[in-house]
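Removed: one protein chain of the complex. Kept in place: all other protein chains.
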Amino acid sequence: MALLGIEGLTVEFPTRRGTFVAVKDADLTVEPGQIHGLVGESGAGKSTIGAAIMGLIDPPGRIAGGTIRFRGDAISGLDAKGMRALRGRKISMIFQDPLTSLNPLYTVRQQLVETIRLHLDLSETEASARAVELIERVGIADPETRADQYPHQFSGGMRQRVVIALALCSDPDVIVADEPTTALDVSIQAQILDLIKELARERQVGVILITHDMGVIADTTDVVTVMYRGEVVESGPTREVLGNPQHPYSQSLIAAVPRPDVKLGRFPLIGYGGRVTEFRIADLARDWPMPETPRGTPLVEVDGLTKQFQTRRAIRASRRRYLTAVDAARFEIRQGEVFGLVGESGSGKSTLARMIAGLFPSDEGDVRYAGRSINTGRRGVPDWYRRDIQMIFQDPFSSLNPRMRVDAIVAEPARHHGLFTGSALRQRVAELLDRVGLGADAGLKYPHEFSGGQRQRISIARALATQPKFLICDEPTSALDVSIQAQILNILKDLQDHLNLTMLFISHDLPVVRQMCDRVGVMKDGKLVEIAATEDLFAAPGHDYTRHLMSLMPRLDGLSDTALQRA
Amino acid sequence: MLSFILRRVLQSVLVLLVTGLVAFAMFRYVGDPVDTMLGQERTVADIERLRENLGLNDPFFVQYWDFLGRAVQGDFGISYRQGRPVGEIIAERLPATLELAAVSGVFALGFGIVLGIFTAIRRRGTAANVIMTLSLIGVSLPTFLIGILLIYVFSVELGWLPSYGRGEVTWVSGWPTGFLTSSGLSALILPAITLGLYQMTLIMRLVRSEMLEVLRTDYIRFARARGLRDRTVHFRHALKNTLVPVITVTGLQLGSIIAFAIITETVFQWPGVGLLFINAIQFVDIPVMAAYLMLISVMFVGINLVVDLLYVAIDPRLRAEGKAA
């Protein structure tokens, strides 16, 4: 008998435009000590399964069919009281965002003791002692002192440890972890995943690990279930599913994962469910002005850029505190290359990119573009520079003005610089939208009518409207599903090949950087610690921090080689 | 934390100085005091002498400083209309307003918070929906109409309660109170309800929406996922977080009770400072207006300061960082 068994689970959300089936006829089992991965892209229904197990589906959503069994007893039909006896006691949950999962007004000890005493028959002192034990167990140093601190005094990773400690309060048999590391940096992510693995082995807890990240699945899980649009498409031992996927969707999903071990020309796009859309960047090359300077000469020279932010205001200068976000960055980007900037959150890579783009003034240092300084006056960067550069942003949901029609969005840069007007502009916009694979009619719609990947294509069309020579991509795919990421990265590669664009590519994702970049700079705490050609860097990282980052890359050794074969 | 409180106190003083400036400017420039005081028969010499006596020829900020100095001692000049010192008139009438405001404040806060929590927790229940609909009528009903309605029903038709005045007052160490006589208490009921009802609906709606907001947060979901009882989740986790924003706005609401007292006092002919103020506006009695402005700004600033201190007591984030979140 399985610890937790789900049979034929169907979850529906009635909406105005008909019933939306979030999960359809899903089966799943978890054994003690086993980590069961639930993987899929957005809209796959994986989080809904987690909520269904906990009995936390928000109305009007409802379980329309199937059963969830815990040690053989059906729990899906339980009333609120019966569910509460199980929830927290036998089945615990870990949420995605540790910053918002803890009540800010109570100390960690108060929250732990409250939960422990609810589930176990212990006195205040005993519960308090157990709370300290748990804090220590999840790897927080000096537990006695830390217990009396408030959540805001902990860092993100530490808070997630507290959340895990809370989930462990009652010695649960099953833990549902919904994207437990998505909000964390890679190095913290690895620690949290190790902790979950250890706990599963040690306490024989069954874990359902919900994630969109193939690397997490490969590293952590024993069994994996792949979901697509609410349905389970494939399920089995992780090595088998990743190494030899049977279902076409699993194949396409795994093929789209950027490989850390070898550079491919293009991402293989295995169409599934009509997802791949044609784009014809090459057609744009006809009337594209080609750069005057030959490939390989320095186009952008960054010379000692520095930026400080004041973190504490004070009247007396000696009491002010500053954070050096970027510390004397010095490098060059050559004509026609893709230069990568990689680092964890807070390393200053985005600040650096925004200074190069002229969105932030720098405190010190200079940027030279084609030999001319861009710091020419008090009104920001000069127009000749603005015409030549463009940027693609991270969040496709906020990078397009929701109140503007798509054609107006794409036309704005070209219209502002007076490059095209009237019917020439309209024609240009239609052509661009068509080339990025959206069709010319897309211009008549508003951004909310498009999916994340499509919006990123609109962003690309906007960036191309001024025929720029230098393109800054700030984490352009980190908010996208892997299959969409593969498409967008392929478009960017095409841009570079056919239009001879120079690119600054910012990412926290080493495999993506390996696939995209010619040379890479590694950033840590505002400093560039290493700059090298991509293949050299991956073959022989020079700096300790680079090696550390490399060691955290997910090992996808068992991955299917379909990708390689088809590439 | 100390610097937070210090900064708040400084800000309060600044607010007082600014309102003092407004009051002074009103006092000094709206309607010429000399004109008002001397009447029709006057000579240039008279005017000049009076100007000199009143210090009207001094530089602006010297006059402002004198004004503040006198205001601190309770000297706001002479009422144009009654010809008596403004400070004296206000001192006479303030107890009536304070008693009325205190009773309706307690009424508004008590019922507002309880009903707000109730309607948030039983969001989809019938009772909660009925209360919410009634509260909208409460918000749409001008205070003076509530007063008239209550008078009509309870005084005119039923004859249970007096329709105007404050009843009999007893003097307790220089303070005339209506709390100690039955006529004083019965005279207080209708005005207190009139004044408190609108504030109560506002506080209730605010508590409800803040609580709903908190109930949607991740830490509440996580608290439920840990198996905590509804009671614990609602009253231990949600309520305390709800109080943080509610306290600020409630502080402001309590302040506005004093302002709305003007209306209630007019309807019920309650002999407080509000009635005094409205008469002052009708007759452009500037010294009274200026004094009233100074008086209530002191009260408001005091309430706000208390609110800030409560804030610090509730929210550990403020205690640690010493600045507003």
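First chain written, first letter: the chains are A and B, and each begins at residue 1.
The definition used in the following text is that contacts are C-beta pairs under 8 Å (C-beta built on N, C-alpha and C of every residue); 3 or more make two chains touch, one makes a residue touch a chain.
Quick note on the criterion: contacts and distances are computed from a predicted model.
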Undepicted complex member, UniProt protein name, chosen from "Succinate--CoA ligase [ADP-forming] subunit alpha", "NADH-quinone oxidoreductase subunit J", "Sarcosine oxidase subunit gamma" or "Glutathione transport system permease protein GsiD": "Glutathione transport system permease protein GsiD"
Among A:E12, A:E114 or A:E179, the residue in touch with the chain that has been omitted: A:E179
Residue, one of A:T10, A:T29, A:T48 or A:S235, that touches the chain absent here: A:T48
Residue of A:T145, A:S398, A:Q427 or A:S551 in touch with the missing chain, whole complex considered: A:S398
Subunit B, residues in touch with the chain not shown (by the definition above): 15, 18-19, 26, 30-31, 136-137, 139-145, 148, 152, 156, 212, 216, 252, 255-256, 259-260, 262-263, 266, 277-278, 280-282, 284, 286, 289, 293, 296-297, 300-301, 304
Missing-chain contacts mapped onto subunit A: 16, 20, 22, 42-48, 96, 179, 182, 212, 229, 273-275, 277, 354, 357-359, 380-381, 383, 386, 389-391, 393-395, 398-404, 412-413, 416-417, 439, 441, 444-445, 449-454, 459, 462, 466, 481
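In the analysis below, only the chains that are shown with their structure count from here on.
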Interfacial residue positions of subunit A with respect to subunit B in the complex: 54, 56, 84-89, 92-93, 95, 97, 100-107, 114-115, 118-119, 150, 152-153, 163, 166-167, 169-170
Interface residues, subunit B side, partner subunit A - complex: 217-219, 221-229, 232, 236-237, 240-241, 244, 314-317, 320
